[in-house]
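This is the structure I have questions about; it appears just below.
One chain of protein is taken out of this complex; the other chains stay put.
The letters A and B name the chains in turn, as written, and every chain counts its residues from 1.
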Amino acid sequence: MELLITKTIQLQDHRVWLNGIIEYVSEEESFDKFIRSVYRHYNIDYPKFFKMDNLCKLAFLSAEILLRGTDILQKYPGEEVAIILENASSSLEYDRKHMESIRDRNNYFPSPSVFVYTIPNIMVAEIAIRHKVKGENAVFILEQFDPGFIDHYVSQLFRSQQVNCCLSGWVECYGDHYQSFLFIVEQEDERKRFKALQEYVIFNILNMEKLFKGKSI
Amino acid sequence: MVDVFVGASNTITSLGFSTAEHVKQIKAGRIGIGIYPGGDLYPTPVPLSLVDSRQLLDLFREYLCQTKPGFQPDLFTRSEVLHILSISDVLKNSGVNIKDPRTLIILSTLKGNMDLLKKDHLPAIDQDRVYLWKWGEFLGSFFNSSNKPLVVSNACASGLLGILIGSRLIKAGMYDHVIAAGGDILTEFAVSGFQSFQSLSPKPCRPFDSARDGLSLGEGCGAIVLSRNHSLCGIPEKIVVAGGSCTNDAHHISGPLRTGEMFYVAIRRALREASLDPLDIDYICAHGTGTDSYDETEAKALVWAGLEKVPVNSFKGYFGHTLGAAGIIESALAIASMRHNELFRSAGFENPGTSDRINILTDLIAREVNHCLKTASGFGGCNVAAVFKKS
Partner (left out) sequence: MIEDLILKLRKEIIDQLQVEGIAPEDVDPEAPLFGEEGLGLDSIDVLELVVLLDKNYGIKIRASKDGPKIFYSVKSIAEYIMEHQNQ
């Protein structure tokens, strides 16, 4: 059965692209200020956001905007929705922060709210908690976005019948270098509905590559 | 339908440098968790399980001498040394060719070369190997593997998830063989972090016991061969990865969902994929960390799944929680149990300590083990269950 990409979001270069179209441009150059401006612009109300590290903030907001206006979470039980993400720097920013907190034995106060963010799969957890997504979840660390692997792996998940919907993509954040590309994958029997609205593309390597690059300025 | 056979394995912890050595030490009742007196890894005394550094270096020197005479040990980080020894051991004991484009290495870890972040530590080494993908690439090119290793970082469920992913990739026809490896070194980074969670026991951990009061961290590395071709696996027994599942609690970033619901769902789905009923399971190799909440949750999930009578143990009482290595090392030992039809005592356990009663092994017993359930869970709400089946 053919798989479809039914919606995409990208956050990069202080812009937000939804389905390949720029939806929001921020004046802010730094990631911190950019991500807060996105939070405000989209009227998000989730105080826990401010406790997250930058990687989680990026992943969380990308998923939040992506899922808004869809009926994904009503259509599919949480256990049937998977989150499969790729990333390059893992949690390096907070790794350094945690290291800093233990550098001086005379001022030695490691923080649990920093340490918990020193593993990259917490970004998946933040999305899962918010949207009650309970299916397969994994983070793969690669130098750059690899649509070939996602194509094979996500397809296999659908074939195993453990998954009926998948949020997948690339989320990377280190310092002021940030980039997210998230998309929703669903099965073909939605095609009739999507065909009418011309709101899908086939889930394959070529389309993922095109979509990933397509929003370039 | 493709069968994914498990094969030769290697395990490295405080108990030794091979799976056979681990079995021997476990049978002898040796506990590899000792009281670290305080030093580089943490300012004050704390129970830790450490790989013997001198033996590690000797073995590695010998290995380099035999295989890469131009290379010196100081070109490698501790994590890389562990992984090279583990992976090379399984390659030696199986027929899998690492250079075959149909072979993939999967590396499961939480922190890889995290010691590189320490100022002036290992200055001769490319500091970019702190990036997990670069660490993976380095290991892959050491073995001249055709494919760049796939790096999985999913907290303490990483190792078992790596085995599941490997099995899925073989079933998908993407590869024929996978070396599922995983490891984490012990660092001040990890010890201080877990201490900030007050989750370390002041004594060696006691999984599922009524007096349990935390986990013990352990250093470790392991590797297991997975292949669609049994003749290349390196073991005579035909044992397959029959099913597996991964779920998310969607509850909290560090604490488990106490009802055990999504842990139970992972178990149920794994059993279903393996076409087995709970009564078919002969043995459970649990995650069992020794913390109050995680052990309680796991016991709940096992009972919910109808597995309350099945003999169960945790290996963490022997060598601690080895983080990224845990799922690999413990699966290797579970498979050893299947191969030799013997079940090992759950170290640190004396009295039942979970609200839902499970059948913890208190002695070494001989028992036919045809079907084994392995579980893991971790920070970020990830639960993984896998079923190994003798075919």
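FYI, a contact is a pair of C-beta atoms (placed from the backbone, for glycine too) under 8 Å apart; a residue touches a chain by one contact, two chains touch by 3 or more.
Nothing here was measured: the structure is a model prediction, and the numbers come from that model.
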Sole residue of B:201, B:254, B:289 or B:383 that reaches the chain not shown, by the stated touch rule: B:254
Which residue of B:49, B:196, B:227 or B:377 touches the chain not shown here: B:196
Residue, one of A:63, A:81 or A:116, that touches the chain absent here: A:116
Residues from chain A at the interface with the omitted partner, ascending: 47-51, 109-113, 116
Positions on chain B contacted by the hidden chain, ascending: 196-198, 252-255, 292
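The definition used in the following text is that only the chains that are shown with their structure count from here on.
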Contacting residues of chain B [partner chain A, same complex]: 43, 110-111, 114, 117-119, 130-134, 136-137, 150-155, 161, 165, 168-169, 171-172, 174, 188-189, 192-197, 245-254, 262, 265, 269, 273, 379-382
Chain B-touching residues of chain A, taken from the complex the two chains share: 78-79, 83, 88-90, 92, 95-96, 98-99, 101-103, 105, 108, 110-112, 115-116, 118-122, 124-126, 128-129, 131-143, 149, 152-153, 155-157, 159-160, 162
